[in-house]
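Just one protein chain is left out here, and the rest sit where they should.
Right, subunit A next:
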Amino acid sequence: MNALHPQPMHVSPAGWPGDIFAALKAARVRQVAYVPDGGHAELIRAVHADTAMIGIPLTTEEEGVALVSGAWLGGDRACLLMQSSGVGNCVNMFSLIKNMGGPFLTFVTMRGEWGEFNPWQVPMGTATPDAFRLMGIHVLRASEPHEVGPAAAAGIRMAYEGGSAVAVLLSQQLIGAKVFVK
């Protein structure tokens, strides 16, 4: 809860967002930083409704990279929720992860890769896996709903038990291409 979310809303996310939420809960992740995103909307609502978690809205994604690094230095498990368009904003900030080590976990909803109406989403949608790999961040991917839970569990294990930097990409097929009507 915070100034933007003064009242807890009781929600129990269903489907694959619920699988991510359950995995984060089971791993005792406390700080969840995010840039507002339709694909993560249910998960974000659930985080704000959970008194054991702190939902931290960001103004830009690279804030989240620095924030989750600090969270872990202080003893909290944290993760970053963002959209593929935000990954490019983070590239230099990923040097913090590379230099300081420790866990890094992000869940990225993909745009610009499957039936995308907006061509401005396509460049980062195409470059997102390579951008992560360029900066030494391991990429996992889930394309169908039943793959999300196992991918979340695998990412959580690699990050918090292994100290690795991991991005779990959630394919656009999961979210569906945004439909614009003239």
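Here is the rule we use: a contact is a pair of C-beta atoms (placed from the backbone, for glycine too) under 8 Å apart; a residue touches a chain by one contact, two chains touch by 3 or more; residues count from 1.
Note that contacts and distances are computed from a predicted model.
Novice: Missing chain's UniProt protein name, "Bifunctional enoyl-CoA hydratase/phosphate acetyltransferase", "Aldehyde dehydrogenase", "ABC transporter permease" or "Multiple sugar transport system substrate-binding protein"?
Specialist: Result for the unshown chain: "Aldehyde dehydrogenase".
Novice: In the complete assembly, which of A:S12, A:N92 or A:N118 touches the absent chain?
Specialist: If we include the chain that is not displayed, A:N92 is the one touching it.
Novice: To test your reading of the contact rule: which positions on subunit A touch the chain that is missing from view?
Specialist: 2-4, 30-31, 54, 56-60, 62-76, 78, 92-93, 95-96, 99-102, 163
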